[in-house]
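One protein chain omitted, others in place.
Here the chain labels run A and B in written order, and each chain numbers its own residues starting at 1.
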Amino acid sequence: MLSYIVKRVLGMIPAILIISFITFVVIQLPPGDFVTSVQAQVAASGGGMDAATVEALRARYGLDQPMIVQYWRWIRGFPKGDFGFSLEWNAPVWDVIAERMGWTLLLSGLALVFMWVVSIPIGIYSARNQYSLGDNLFSFLGFLGLSIPDFMLALIWLVFGTLVLGIPAYGLFSPEMVDAPWSMAKFLDLLKHLWAPVVIMGVIGTAELIRIMRGSMLEVLNQQYITTARAKGLPERTVINKYAVRMAINPLISVLGMQVPKMISSSIIVGLVLSIPTIGPVFLRSLISQDMYLAGSILLFTSVLLLISNLLADLALAWVDPRIRYE
Amino acid sequence: MCVACCIIDDHEKGETRMTGDNTILEVKNLTKHFPIYRGFLRRIVGNVQALNDVSFSVAKNETLGIVGESGCGKTTLIRVMMRAYEPTSGEMLFNQNGEMINIYSLNKRELKELRRHMQIIFQDPLSSLNPRKTVLEIIGEPLLIHGVARGQELKSRVSELLDMVGLSVKHLERYPNAFSGGQRQRIAIARALALQPQIVLCDEPVSALDVSIQAQIVNLLQDLQKELGLTYLFISHDLSVVEHISNRVAVMYLGSFVELAPSAELYRNPKHPYTEALLSATPIIDPDARRKRIILPGELPDPSNPPSGCKFHTRCNYAEEVCRTTVPAWEEVSPGHWTSCHLAKTLSLRGVLK
Partner (left out) sequence: MMSGMKHYKETADYINKMYNRQSQLDESLADQMRESEKIADATSQWRLMWRKFKRNRIAVVGGIVVLLFYLVALFGDFIAPYTLEQRMTRYSYLPPQRVYFFAGGRFQPHVYALETGRDPITLQRTYVPNPDKRIPIRFFVEGAPYKLFGLIPARRHLFGVEEGIISLFGTDGQGRDMFSRIIKGSQISLTIGLVGVALSLLIGAVLGVASGYYGGWVDNVVQRLIEIVRSFPPIPLWMALTAALPQHWSPLLIYFTITVILSLIGWTWLARQLRGKVLALREEDFIMAARLAGASDRWIIFKHLIPATFSHIIVISTLSMPSMILAESSLSFLGLGLRPPLTSWGVLLQQAQNTQVLLLYPWLMLPGVFVALSILAFNFMGDGLRDAADPYTV
């Protein structure tokens, strides 16, 4: 097991190299660079920059170097935790995004928990009461959840929460709490703001998971050993909880890896709509201003997160399902 | 009985016969190993020895039966013979107008030409007919591919073929799902015959069918053989079916031939312990003898790691020391009767007909 983990982690290194290179190419795609976009800004506000200043700026940021050199400058810092310098924020990339990564992970993690907590019981219920009113209702709601885009849900919540419920449905804290030091009151305030984005992010995934759980549960319930367990006179609760659910949950774990990129995508969009400091707003801005190390690092981090979550999902699956061998 | 005798007579003429006009094909030391890949880099970690050093020849107009347990390499043999798989080594000569040509040396175009003369019938008529095509399209496909007929002519050719296999023109536009298993196999036979082949390789053509329907199809194949002068290679895991149709029968075990003899001879006077065991388990109506079924000990060995010496020694009731170390030679123990067993001359084995 341990050697398997080590092997998988080592295997991620070439993957990260390839991903980081593609990331860099993609981020370099737009014509011009950060200095061009600064120039445009200055020009827009009526100013101008002379050619010498422009060249000096380029030289200072190393933007005049060939792409491969710039790429090398970027990745050589990775082992030291140095992901380059944000030109727009005038600060190391890591300093700019560390806290936002934190919020992103927190929201995504909570959304995943929400999805599981909601979808497993509903999936079990639906499978045990196939074609009942409740089952049909849930599957209809599931379709609905699957079809409403997350930004739309966020917009609806924004309008509904503010106009109908009269609570500020955006941000992570109430305005008076933003700068306050951490306290119980601030924590509660955070919770009040946090649940809505978590639910919004979780809706689409929940709909998917209910489907999977229902299908897998139905399959398991039809299997021989369940019948055997029942025939042995075990109480129905034990049969369901101890045997059926344990088996039925495996497909859920195997799609865990696929849920994570969706959560990241969703956290970006929901963050933008509800003004929550996920990496979304920074990422969007860095893309527009061509702040390439910042944009590149964010894109890279999201991909690495995906790699890690796939690994974790595989490990979890191997852990719960002894039939899977480590090859 | 007579056919069997003729074949024996042929054999008595000796080796020269092999290149004579009467041989339609000859397989020499045919071997097929499937590599086993493992791991990220797809390294080859072993070989499934599906077919090992198989040699035999088939005479025109005869039916050579091949029996063996599932997994012993029967399908692989047929597919290598059809060159659906390239062999690992060995050759197969095919008699084309009196000239024996090695099919593994043919190029694409020549191979396509050869396939007009050699056709195949599959085991599972469900899988061998495309469910999305009509009977006309299915049977007409080889004719279209080879540019033999098209349009109205194609239709009439296919109708003739349908008639030949006992189906009717009104079935032309139907899809396979409208037919029973036996009828589907008839369609498959019609397709195999479309190009007027000389030899048809039948890969367990009746195994997937109901016992009752099996006989119809076997009879049909026999009638067609008489009518069209076909040669068959007839594969089955069921000795009683093979016995019914074959002039000669070969027994396969773990990728190799262990015995080959005219059918009556093989059933009456087996020379290989594996054949004896197979026969003892065959439900042939035999009112005289109360036969005792021979239970083979152990399991079928893994074809990627076959036993040393005689491959059968792990399960053979007569095995001796020599069997573990030395591979028995493929020898002719009596005219036309070939086997590979160290004790072939000394053992007295039970057949089913005495």
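Following the convention adopted for this analysis, a residue touches a chain if its C-beta (ideal position, glycine included) is under 8 Å from a C-beta of that chain, and two chains touch if they have at least 3 such contacts.
All values derive from a computational prediction rather than experimental measurement.
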item: Candidate in contact with the missing chain, chosen from B:F56, B:F234, B:Y253 or B:Y267; value: B:Y267
item: Selected from A:L146, A:V199 or A:A318 as touching the chain missing from the view; value: A:L146
item: Identified contact with the non-displayed chain, of B:A84, B:A281, B:I295 or B:V322; value: B:A84
item: Of A:A43, A:L188 or A:I288, the residue in touch with the unshown chain; value: A:I288
item: Missing-chain contacts mapped onto chain B; value: 1, 79, 82, 84, 111-112, 115-116, 119-120, 122-124, 127-132, 138, 141-142, 145-146, 173-175, 177-180, 182-183, 188, 191, 195, 210-216, 218-219, 240, 243-244, 264, 267-268, 284-286, 288, 353-354
item: Missing-chain contacts mapped onto chain A; value: 15, 18-19, 22-23, 26-27, 29-31, 143-144, 146-149, 151-152, 155-156, 158-159, 162-163, 170, 260-262, 264-266, 268-269, 272-273, 275, 283-284, 287-288, 295, 298-299, 302-303, 305-307
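In this section, only the chains that are shown with their structure count from here on.
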item: Centroid spacing, where centroids are CA-atom means, of chain A and chain B in whole angstrom; value: 58
